[in-house]
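A single protein chain has been omitted from the complex, and every remaining protein chain is retained in its original position.
We just call them A and B in the order they show up, numbering each chain from 1.
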Amino acid sequence: MKKNFPASVRLTLSLIAAVGVFFLLFWLEGQRTEQGMLISILQKSVILSIAAVSMNLLTGFTGLFSLGQAGFMAIGAYVTGLIAMPVSSVDNVFYVSGMADGLRSFKESLSVLPTPLLITLALLAGGLIAAIFAALVGIPVLRLKSDYLAIATLGFSEIVRAIIAAPQLDRITNGSYGLKAIPGFDSGGGRGSLLIPFGVAVACITFIVLLIRSSYGRAFKAIREDEIAAEAMGIGLFKHKQLAFIISSFFTAISGGLLAMFMRSIDARAFQVTLTYDILLIVVIGGIGSITGSIVGAFLVTFAKEWWLRFFDQPLVINGFKVPLLRTGFRMVVFSIFLMLIVLFYRKGLMGNREFSWYRLLSWPARIGRRKKSLPSGDEEALK
Amino acid sequence: MTRKEMTNGRPDTAKVLVTENLTMQFGGVVAVDKLNVVVHEGEIVALIGPNGAGKTTAFNVITGVYTPTNGRVRLFDRIIAENRPRGKMKALYKGDDAGQYKDDVVLTPDKITKLGVARTFQNIRLFKSLSVFENVLIAHHTNLKAGVLRATFGLNRKEEKDMHEKSMELLSIVGLDHLADEVSGSLPYGMQRRLEIARALATEPKLLLLDEPAAGMNPQETLDLMAFIRDIKDRFGLTIFMIEHHMNLVMGISDRIYVIDFGRQIAEGTPVEIQANPDVIRAYLGVDE
Partner (left out) sequence: MTFTTFIQHVLTGISLGGAYALIAIGYTMVYGILLLINFAHADIFMMAGYFMIFAMSSMPWFIAIPVVIVVTVALGLAVESVAYKPLRMSPRMSIMISAIGMSYLLQNLAIYLFSALPRAYPVITPLKQSFQIGGVSASLVTILTPVLTIVLVLLLMFLINNTKIGMAMRAVSKDYDTSKLMGIKINRVISFTFIIGSALAAIGSILYFTDRMSVTPFSGILPGLKCFVAAVLGGIGSIPGAVIGGFFIGISETFLVALGYSTFSDAFTFLLLIVILIFRPTGLLGEAITEKV
């Protein structure tokens, strides 16, 4: 049915591409001063791609419209930040009310670990704690129908934010002052500013892809298609929804942890509902139900927002003529209009629910040619 | 098939499904009223009745979609549903046997399927945007042994391979193997019905519930379906309980028939007995539906 190359060809092509990307990233890392902007946008894109793919696992594959991404990212970011932050910076960061003694001694006992191990541990801990929260929140929330689920998870995300910023938790989360001095990607020994986030993303997304292709992934799709039929086929609704929710939250939190390392200093305001909406935007533009779409969407949206459309926010004067409309905030207006256009007129997004295939990519020029040629005959058929 | 000792039309094999005073009431409306059905191993039993008589509701209670208001459902020796009127329902309940069922047993549909009951739906519920093959494959998930991590990392390759082979085999039994990669929602109606049955069989049931399998079929298709139901029954050693309107199908295939009207059971017997029953004739002809 589906045309494709033989497995060996696909594997070879993929390997070549992977090696190519690896060396490209390796080379880029060496150009830190010249390519600083490009590197930071690539970092952000790849971090958001993890969150977007995790959201797609829920929205596109299990049919659960959850809007709790910002909350789980906040959990991941704070746990990662707290564990990874060097003990020597604690007093500087928690200068107002100090860090809780238990937490401090825990951090001191961890400080014997080498930095790369500590950071790995920090990211995993963020994921695990988010997964535990997801399991607990999931019990009541996953029984709800579509839009109620959306609003309840949105509510959860706001609760997380309120609790993080609460003065009562000053000695743990540093309240509204936020966390600072979080080690970045290159703190392990210079290199890694691109290879680390890309490596983590590849691991996370590979896991999700394998999950979707497994029998469990098929069960998720069954739930998306028809809950009642899925249940009648012996698929436990709650168990499988819970599974998807926990796994998705785990990876969302990993993405949050990476975001903390990317930003170096975080506070609760970074995890507002808008962050969730940004991720939703990526998923919608990429195509709900396409992992490839979410990844491409993450890069496209981030590049457009942080680079290509920057000029929208700067007043521009050409020959003394001030170009109208261009000033701070215009970029996001253009962006939201673009989102609405996609929602209204191009609901499938970039990829619909298709995935990347070498065959499709390489036969693309040929297909475009064919489409042009076949147009007249299509017209004829319409006339009949 | 040969029927052994007949007692009131019922064979002497083990009881697969028993409903005791099964009642389902929505607010003040009694959809199913004290249904007492026994289905023995190896039988084909039909549940018939005019539109709105409560047949599908009865199926929904048996498969766990609804919790009964009162009564009990047994599958083999196990109680799969038992309930009594409680809370607001106590005042609304119209029966007089409210105190009889003391235990609470509420099994979700997936648990009941795992115990060996599979069903089809009156208005076909396929996983429409998935392929024909995937529809059947998904149903095999019920009996999957590998946990999520093993399955994700592909450590259950043999199990996965078996599932694929069994699914293909099922598709060839129902004659859809050549359409395995088609999107299931695009199949013609009759084939969708067959696919739904194949999907139900993939859960490896002992009892198969068919909700109007011949709906929308012409006489020839109905005849084919009749042969098909007999065939799968023998091949998989099934017991079949079905709802049907096509009287040719019902009379030609059923060992026994239950008739309900307005939720109430009005007759039970062999096709010959049912055709002669005055209550049944009245229910079908006397009141204009």
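Here is the rule we use: a residue touches a chain if its C-beta (ideal position, glycine included) is under 8 Å from a C-beta of that chain, and two chains touch if they have at least 3 such contacts.
Only a predicted model underlies this, so the values are computations on that prediction, with no experimental measurement involved.
Considering the whole complex, the residue from A:V96, A:A162 or A:V323 that touches the absent chain is A:A162. For the chain left out of this panel, the touching residue among A:A130, A:I182, A:L259 or A:V284 is A:V284. Check A:L154, A:I205, A:I282 or A:V296 against the missing chain and you find that the one touching it is A:L154. Only one of the listed residues, B:F121, B:F228 or B:Y258, touches the absent chain: B:F121. The chain not shown here touches chain A at positions 59, 65, 140-141, 143-144, 146-148, 150-152, 154-156, 158-159, 162-163, 165-168, 228, 272-274, 277, 280-281, 284, 288, 327-330, 332-333, 335-337, 339-340, 343-344, 347.
One rule holds for everything that comes next: only the chains that are shown with their structure count from here on.
The centroid of the Cα atoms in chain A and the matching centroid in chain B are 44 Å apart. Chain contact summary for the complex, chain A toward chain B: residues 1-2, 207, 210-211, 214-216, 218-219, 221-222, 225-226, 228-238, 243, 247, 353. Partner chain A is touched in their complex by these residues of chain B: 63, 65, 108-111, 113-114, 118-119, 121, 125-130, 134, 137-144, 146, 148, 151-154, 160, 163, 181, 199-200, 202-203.
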